[in-house]
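What follows is a single structure, and I will ask about it in a moment.
Of the protein chains in this complex, one is absent; all others appear in place.
On to subunit A.
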């Protein structure tokens, strides 16, 4: 039997959040954590969580799984509960809407700040703006981000200043546009990041790298942004 402990909170009826224990017969299968949640929800329909694609593409089911942020749909029990005990909590640092569902507003506000779209006011060519294979290669490791928020909510700097520090996810995307040969707003983008909070609250502890379910490296991207800011300033 698998023991599951889940963070429960319904703001309409509960005064405070609490941990609820469940037991589940997995029949010896190495289920994904999301499968466990679905099976438990069949028993207890009040259990709330977000999910959509169930294959690590949509980024909806980011949560804290046995102490580590990750996607429920791509985390197997063998990894999350090797001793038969699974603990599920919402992503840390964001306001809880209900059970495992968090309010992502602060996360999206930071994403919005970095203007996550190509900026290029030169006349558009007839078909498309071309890139050489080398220019395109620079976007590898950046464009794959699914904005699940696992990294930013694992970052203490984002916990303390979610209104000021862009956070690893936003900064990875900021660099994705700084590194894009088709984007011409490099200088404005850098100017918007050159304060003591937006980029420089990153102290390089690499919690983001440790938890990213897509294996990306926001700390490296932040290092690149810092080097661009430095190159421009000295």
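In the analysis below, a residue touches a chain if its C-beta (ideal position, glycine included) is under 8 Å from a C-beta of that chain, and two chains touch if they have at least 3 such contacts; residues count from 1.
Here is the rule we use: contacts and distances are computed from a predicted model.
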Match the chain absent from this complex view to the correct UniProt protein name in "Oxidoreductase", "Electron transfer flavoprotein subunit alpha", "Sensor histidine kinase" or "Succinate dehydrogenase hydrophobic membrane anchor subunit". "Succinate dehydrogenase hydrophobic membrane anchor subunit"
Pick from A:164, A:182 or A:220: which residue touches the chain that isn't shown? A:164
If I consider the whole complex, including the chain that's not displayed, which of A:2, A:58 or A:229 touches that chain? A:229
Can you tell me which of A:66, A:153 or A:198 touches the chain that was removed from the display? A:198
Since one chain has been left out of the picture, which residues of subunit A touch it in the full complex? 157, 160-164, 191-201, 226, 229-230, 232-234
